[in-house]
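A protein chain is absent from this complex, but the other protein chains hold their places.
Coming up: subunit A.
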Amino acid sequence: MQFLGRRKKLIGNFQNDLYDQCLQFYGQPPLENISLSEFESFAVERLKLLKTVENVGVSCVKNSERYTKKLDAEISSLNFPHRAELGGISEYEKRRKDHISHFILRLAYCQTEDLRRWFIQQEMDLFRYRFNCLHSKHKTDFLHKNNLKYETVSAEEKKNLKDKLIASSYGLSGTKVEEHDVYKVPFQDALDLVRTRKVYLLAGNAYIPHHEIVTIVLNDFRTRLSKALAVSNKIGAHHLHGEMNVVNFKGRHY
């Protein structure tokens, strides 16, 4: 009994760390046991969310006010983590749900190319939306926590490089440089921008304005998710093929 108790505590701590941020890359699968009903409800709700993401993406201009409103509403109503960095139990629960539901859907959606593509697209759109909602400091925290060596450039350096930055990046004005963050990224992580010469390079680093960092992070997210799905598929999501839950929700998708 003691042993079990301690184990629970350990897991609790680990998960506290895992859920200290609103957004995540879903690098670690969940380690706990959950009930079958939670399993189902989590999965169904995430699927609803992803479908909304898809619909809203089609019917509205991405990142427009309408888009934001609709997606915000859905995220709230389904109890997924929202933009606000509220502490407390309910936020923790939301993040836990986010984490677990993502992994459940991975199992369901890793099995064919079409499913993978759909899943990755919606997860990316959702991620992009939620990343953009983060405050600047939380964005940087997120990057660091996930080992993306993206530093923000100091105000002084920005000032010194202002003209060069404006001349290198599309859609970047003096005010934008002053007001928004610019990130310093090893050039190997920004190859698309390097190839088209749409970024300022200095000493092996690409200086990426705020509105472009999302693209870089998204690419990273897509790569990781792609790989993970391929692995899930190999390892044995097919073991679950006979399981009722998975078959049920594939049915609901179609």
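Annotations
One rule holds for everything that comes next: a residue touches a chain if its C-beta (ideal position, glycine included) is under 8 Å from a C-beta of that chain, and two chains touch if they have at least 3 such contacts; residues count from 1.
By definition in this document, contacts and distances are computed from a predicted model.
Chain not shown in the complex: UniProt lists it as "DNA primase", one of "Spermatogenesis-defective protein 39 homolog", "Protein TOC75-3, chloroplastic", "DNA primase" or "Transmembrane channel-like protein".
Touch with the chain that is not drawn comes from one residue among A:42, A:200 or A:221, which is A:200. Which of A:39, A:103, A:118 or A:187 touches the hidden chain is settled by the complete complex: it is A:187. As for the chain not pictured, it touches subunit A at residues 164, 166-168, 187-188, 191-192, 194-197, 200-205.
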